[in-house]
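One protein chain omitted, others in place.
So, subunit A:
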Amino acid sequence: MTTETAENQALIEETVRDFAERYIRPNIREWDEAQFFPTEIMHQMGELGLMGILVPVEYGGSGLGYREYVAALIEVSKVDPSIGLSLAAHNSLCTNHILMFGNEDQKQRYLPKLASGQWIGAWGLTEPNTGSDAGNMQTVAVRDGDHWTLNGSKNFITHGKSGNVTVVIARTGEPGDKHGATAFVIEQGTPGFTSGRKEDKLGMRASETAELIFQDCVIPDTQRLGEVGEGFIQSLKILDGGRISIAALSVGTAVGAYEAARDYAKERKQFGQSISRFQGIAFKLADMYTDIQASKMLTFDAADTKDRGEKVSLQSSVAKYHASETAVRVSNEAVQVFGGYGFTKDYPVEKFYRDSKLCTIGEGTSEIQKLVISREILRG
């Protein structure tokens, strides 16, 4: 890494940290309890340039790479993982899909609004009956001349209600066929396109998760992203990058939990000394720190691989798998370090504990990561 890259990264981290401390931290508990999705924060992050980090400057983005994206995402997630999750979904799923596979007209039309945070983006692949088995999705798009009619539903969609624009993958061929799905970009308010129930979740409660419903939703062919039949393959490429986001989200979550536990362990006194002096606690902190360092290195390695334009499936899966499991383990131990106080809402670790569990599930469960990793290492 050059000095210039390191200095830029440090300034980006400081900037995002200042923003998160000033505008996110004071509201964490209120948003969590009310399951309030703060769209205003998303707009503010747009002004900072965080909503189009990877988008080139000519489309109104910040024109930065995955390394800077990861650095920013870690800082947001350290304070509130649910805002980190929304930032990740907006940047690496919706916006990135349009950036990578949209035509010039689509990029001109959507990227400036998404990158500035004026619009919030959503991305829909998962369905009630097809999670990891996305090839068998039941939402269908049928072509009729210059138009497509969509029917079906998608669920667990981040920004399913508030998303001003949604990238949706629908089946246009046979179930299970790799070339049987196509991606479309659909604007909020398109007739036949509505959102359903908002999920009441264990964690990540300030990030909105909802259902998308398509009932004879007719859209022009100009809303198609890329070639017919390429939607599934596009999605796999998007998820390769998306896993780097979830790895970064996981690292941030783990660091947030660890720092809270470390500070508390130094302050809390029992038997006449701070509990950090007891090996039972000190060793926990050492394990947490070590796991986090490893996760961080794997995540930045995946980011650098992606920035070099190389294939990143293996690295991103390894990073996502390791970092997400770390986030769950570290936040669990953080609650333990806090003892009874950790179980209350007066301290931040119970929220990290709840939020962390999404990390081993979203954008491919740990089991799916192991499948990807084993396929990659056993190839040939």
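Note that in this section contacts are C-beta pairs under 8 Å (C-beta built on N, C-alpha and C of every residue); 3 or more make two chains touch, one makes a residue touch a chain; residues count from 1.
By our rule, contacts and distances are computed from a predicted model.
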{"item": "Chain left out of the displayed complex - its UniProt protein name, from \"ABC-2 type transport system ATP-binding protein\", \"Electron transfer flavoprotein subunit beta\", \"Phosphoribosylformylglycinamidine synthase subunit PurL\" or \"Ech hydrogenase subunit A\"", "value": "\"Electron transfer flavoprotein subunit beta\""}
{"item": "Those residues of subunit A which, in the complete complex, touch the missing chain", "value": "4, 7-8, 10-12, 14-15, 18-19, 22, 47-50, 53, 57, 62-64, 68"}
